[in-house]
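Note that this complex is displayed minus one protein chain, with the remaining chains in position.
Here is chain A:
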Amino acid sequence: MSGRRALRLRRRLLRVAADLTTWALVLAVAFPLFWMLGTSLKPSAETFALPPTLIPAHVTFEHFRTLLFETPFPTYFLNSVIVATGTTLLVIVVSLLGAYSVVRFRYRGRRLAAQMVLFTYLLPAVVLLLPLYLILASLGLVNSLLGLILAYTTFAMPFSLWLLRSFILAMPIDLEEAAMVDGASRVEAFLDVVVPQALPGIISAALFSFILSWNEYLYALVFNRQDHTKTLPPGVITMLQQNTNTEWSLLMAASVMMAVPVIVAFVFLQRHLTSGFGAGAVKG
């Protein structure tokens, strides 16, 4: 009897040990995130204190204030919002129509279209970088937010198309047919039946497109050289390179601010995270 109890106790201890190990490893992986937040809240003097303080001894929001009122950060932020939102809207409309067409209609080149989508998705940005630069230059769209939006469709569109395609593939066709038997036109059936049903897919495609565009660095670095059209990633890196004495607490505050929209999107995305895997979740 007591032998069985001892066995149970041993099992339980093992389980607790495994739980604790798991959490220790998780916290180790997440440490840079906590360190970023901690540094952004420390007074500058404490940032360079040795030994470093793990949890800020004094919490201050001065770096966030400096960031918002004394640096071009708000301009970069606004530009990023415009570019990411613009890309998302354009890409969702175009991809939803395209995905519906590829799934529900039969015409020549349909299969090829699907293959091209996947191919484009894997295409490295650096291969398109130079010709896109030429095209945008010839259209006068270098140093413009519109130019960046067009460049971003090259990765956001194939991703959204692929994700929405798998969503529409899984949708039963009966409802659309019933609507059309009742006299709805093809376009009405699309708007009234397909779009509402595809809404979860649309939301996750939109959130992923937003995050991909929000985070993009290379195109933004090359195409938008002027301060008033810079987006956050190259903008904040410029802030890193400009000062000889790097103000790490200011940069960490900027990093926190850049992460906030992603956190919000992430909270909404969680349940859809794996559905994005058909298209490879998020581009690496």
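Please note the rule applied: a contact is a pair of C-beta atoms (placed from the backbone, for glycine too) under 8 Å apart; a residue touches a chain by one contact, two chains touch by 3 or more; residues count from 1.
Keep this in mind: contacts and distances are computed from a predicted model.
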Listed names "Fumarate reductase 13 kDa hydrophobic protein", "Spore gernimation protein", "Carbohydrate ABC transporter membrane protein 1, CUT1 family" or "Lipopolysaccharide transport system ATP-binding protein", matching UniProt entry of the absent chain: "Carbohydrate ABC transporter membrane protein 1, CUT1 family"
Touching residue (missing chain; options A:L7, A:A30 or A:V59): A:A30
Chain not shown: contacting residue from A:T153, A:S204 or A:N224: A:T153
Where the missing chain touches chain A, by residue: 18-19, 22-23, 25-27, 29-30, 32-33, 35-36, 39, 47-48, 50-52, 93-95, 97-98, 100-102, 104-107, 113, 115-116, 118-120, 122-135, 137, 150-151, 153-154, 157, 161, 173, 176-177, 180, 186-187, 211, 214-215, 217-218, 222, 232-234, 236-237, 240, 248, 251-252, 254-255, 258-259, 262-263, 265-266, 270, 273-274, 277, 280-284
